[in-house]
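One protein chain is absent from this view; the other protein chains keep their places.
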Amino acid sequence: MDYGRNELMVVTAARELRNGETVLVGVGLPNLACNLAKRLHAPKLVMIYESGVVGAKPSRLPLSIGDPCIVTNSESVCSMFEVFGYYLQPGRVDVGFLGGAQIDKFGNINTTVIGDYRKPKVRLPGSGGACDIAHLVKKILIITPHQKRRFVNKLDFLTSPGKQLKKEEESLETNKEVREIKVITDLCVLSLHNRYGELVVEKLHPKVTLEEVQENTGWKLKVSEELKTTPEPKKAEIRVLRELDPTRIYL
Amino acid sequence: MDYGRNELMVVTAARELRNGETVLVGVGLPNLACNLAKRLHAPKLVMIYESGVVGAKPSRLPLSIGDPCIVTNSESVCSMFEVFGYYLQPGRVDVGFLGGAQIDKFGNINTTVIGDYRKPKVRLPGSGGACDIAHLVKKILIITPHQKRRFVNKLDFLTSPGKQLKKEEESLETNKEVREIKVITDLCVLSLHNRYGELVVEKLHPKVTLEEVQENTGWKLKVSEELKTTPEPKKAEIRVLRELDPTRIYL
Amino acid sequence: MDKVMDMKEAIKKFVKDGDVVYIAGFTHLINFSAGHEIIRQKKKRLTLCRPTPDLILDQMIAAGCAQKVVFSWAGNPGVGSLRCFRRAVEQGVPNKIEIEEYTHFGMVARIHAGALNLPFIPLRSNIYSDLPKVNPNIKFIKCPFTHEKVSVVPALKPDVAIVHAQRSDKEGNAQIWGIIGDQKEAAYAAKKVILSVEEIVDEAVIRRDPNRTLIHNLVVDAVVEEPWAAHPSYVQGYYDRDNDFYLEWDKISREPELVEKYLEEWVYSVNDRREYVKKLGVEKIMKLQPKRFYSLPVDYGLYL
Partner (left out) sequence: MDKVMDMKEAIKKFVKDGDVVYIAGFTHLINFSAGHEIIRQKKKRLTLCRPTPDLILDQMIAAGCAQKVVFSWAGNPGVGSLRCFRRAVEQGVPNKIEIEEYTHFGMVARIHAGALNLPFIPLRSNIYSDLPKVNPNIKFIKCPFTHEKVSVVPALKPDVAIVHAQRSDKEGNAQIWGIIGDQKEAAYAAKKVILSVEEIVDEAVIRRDPNRTLIHNLVVDAVVEEPWAAHPSYVQGYYDRDNDFYLEWDKISREPELVEKYLEEWVYSVNDRREYVKKLGVEKIMKLQPKRFYSLPVDYGLYL
């Protein structure tokens, strides 16, 4: 079956979600990945939106995470303070989806600024909930196009921590163990690996070479000893995915 | 018109409440005083219960401040944390009603223990919301029988502050100015007076003498230079009051 | 995965000797059924936390379940003393109990901080009171911004919270109206949560009004369908508070023998809440029934 790059990314991300997990959903591809997982292998996936909606059953594909369609027929709506306070801060969210303009080899993300903070070349939207999510979830999933200007050796600004490098003994963060980070690009899957202490190439997408990945990455990449090829999407996955985005807004 | 001691106390307390004020209501006589004021001279009195009910319109006389009759037909219900956090802590409550086993001349109240805290002669219920209320309202009203064992020279335990004696410069309390305290007993009305820095006799109830009040008080009482006689209840006040407590639970 | 069970199983599974147990409910929705089952199962050395211990802790203390009570107001609301609590504190009967006390705001702030997984929470109270002298858990710090002095209390994270609600689905998405007290915070602060409800309803009923859901199933471990679980406390719209019993308890609790007799008759000799309700009798049940008084529906809109 034919499939596009975004379709492969979404399917690969969806497979990272397990039944019964709680996921903080972002709009766009992450939202598609969550809904795909829920309709296939993870019917008990609990979808939380930072807008305060928990257990959503959206009737259409929402443009924003505050869309009215995620409220109607959901299990619960709480305030924004409560969604951070009662769900994220106590470590009740297993998986968080993040994106970013820049990513470094430790999975740290910049969504704040390109250039100097005080004299920005490009002012980006900022943290939103990303920094909070990055501090508090067990597993971070990142879906992003693989480009050299994104995969940089040094971030212009560290908005959201990946590996939580500046670990301080007395710190309070809930998830002190090294947690899982997966970066799903249009070329490969990178994974934060205990053994290497940084992101390593874990899976190459079909027909992609390691050289191609390295060319599009701003640091010297390490590669997993058990490097695999990303399994192709199954028919059922593509079919359901296209049902979810019938007008191809994101696919 | 004939009236009882409790009726005079309730009427006198009700007159201390002004239209538009916000009052934290206790059960029993304070509840009667609030409802009486609301039906007569203070229709815009806002009644808040520490159970989280705001703008109550009770259909019957509640035995407790958590009675279902104060919820039905009220304006708003919030959690207990919210009633303290959103109403009391920001100084949105003008008047608080308190009671106590012991009161001293600064309006401090003990509702915790008679005897030593660790080896109590009588273990009383404790603070409840009283200590919080005493820290945060603008005006404290106390309704209590006038007895020597209650009006003591030294409290066994200071549960709720009256004059907030231990004032510390860096303290946070909302109401730093000397606030109003009125103690309404079955003999007289005492009032915290700037000039004396302690409770003074402000009004004597009809037919009560100063000597009688002093005999029932554990410290040497000061008397206001403008000592008055408590006005007798009006017919309308007594009539409405008896409508509020038709089976004479409190009266 | 199925959380629906009866109260016997829920208490057996989730309440252990020595646990910190938080039975939620301010006047409203107090789970007497769970309290009685804990007494029947003879749980020991519990640390019992409630802002208002109310009759349920009075009974559990009398039955010897308590080692410590964490509270803010230990009285019989609108009536007077909690006499079994007092006997334990004043005379060590039936056993000595430790106490740890706060103001109401302090207690609800503690459970609120627990629900938020904050280590502590500031509140503007306590400063002029003797309470901090007898409770080292009430501390004072300086605000790092305004340099004002403010009191702080630590988070409370019970081992088990027991909450009652009007209704939930079988996963435990619970809706509560009327006085909500500390129900939500208790559920989110505790390691394990026993939820009992007047009725288990279809998921669709809950989803028709998601803003009414106070507790999400994520935090719920057991769902018990237990009508009248709160008597002599009450459930808004379902049954009235049994004020007569609160007055009667004042008499019963004066005499340890009468308390013993009460526990024998209404707790030990009764197998479960169903039997208790049967024993209450039709007349009492009818007397406590309110008239119907419905809210108006609101329109969530269907967005296609």
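The first chain written gets the first letter, and so on, giving A, B and C; residue counts start at 1 in each chain.
Here is the rule we go by: a contact is a pair of C-beta atoms (placed from the backbone, for glycine too) under 8 Å apart; a residue touches a chain by one contact, two chains touch by 3 or more.
Please read all numbers here as calculations on a predicted model, not as lab measurements.
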item	value
Touch partners, limited to displayed chains, of the chain removed from view	A, B, C
Residue of A:Val23, A:Val71 or A:Leu221 in touch with the missing chain, whole complex considered	A:Val71
Residue among A:Lys44, A:Arg123 or A:Arg149 that touches the chain left out of view	A:Arg123
Sole contact to the chain not displayed, among C:Val93, C:Val205 or C:Leu247	C:Val205
Full-complex contact with the absent chain, from A:Leu88, A:Ile103 or A:Val183	A:Leu88
Touch residues of chain B, complete complex, unshown partner	22, 44, 46, 53-55, 57, 59-60, 67-69, 71-77, 85-87, 89-92, 172, 174
On chain C, residues whose C-beta touches the chain left out of the figure	117-124, 137, 139, 141, 143-146, 148, 150, 152, 154, 166, 175, 177-178, 180, 205, 208-209, 211-212, 236-238, 240, 290-304
In chain A, positions touching the absent partner	27-28, 50-53, 62-68, 71-72, 77-81, 84-85, 88-89, 112, 117, 120-123, 125-132, 134-136, 157-161, 164-168, 170-174
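One rule holds for everything that comes next: only the chains that are shown with their structure count from here on.
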item	value
Chain whose average C-alpha position is farthest from chain C's own	A
Chain centre separation in whole Å, for chain C relative to chain A (CA means)	40
Whole-Å gap between the CA centroids of chain A and chain B	57
